[in-house]
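All protein chains of the complex are present and in place, except for one that has been dropped.
Up next is chain A:
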Amino acid sequence: MNDFTKVMPTVKFTYALKRFYPDLKEVRVQGKTVAEVLKDLDKLYPKLSTYIVDDQGMLRKHVNIFIGNTLIEDKESLGDMVDEEDEIFIMQALSGG
């Protein structure tokens, strides 16, 4: 059985976020859900989660999060489970003009 308290998946980011966080790079952080991963990311990059979720914790309309090649399902509370070997991709959706 997994010991979820020690799950440390890898998080990769769209280049677009480097505009706001120039030092942003691929990291391993702690969390057994996407929401927990974001919370841990904020310790490394303060307020980063506010770029990814709105003030109610919902995934922003034009942001996508993938676990591996699969879009997360729970965009409201980011409860999708992640595993030690997972790679999480935080991407911007294609939109605007």
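The working rule: a residue touches a chain if its C-beta (ideal position, glycine included) is under 8 Å from a C-beta of that chain, and two chains touch if they have at least 3 such contacts; residues count from 1.
The rule is short, and it goes like this: contacts and distances are computed from a predicted model.
The complex appears with one chain absent; UniProt names that chain "Glycosyl hydrolase" among the candidates "Glycosyl hydrolase", "Sulfur oxidoreductase", "Serine/threonine-protein kinase RsbT" or "3-(3-hydroxy-phenyl)propionate/3-hydroxycinnamic acid hydroxylase". Touch with the chain that is not drawn comes from one residue among A:11, A:63 or A:88, which is A:63.
Residues of chain A that touch the chain left out of view are 16-17, 20, 47, 50-52, 54-56, 58, 60, 62-63, 92-93, 95-96.
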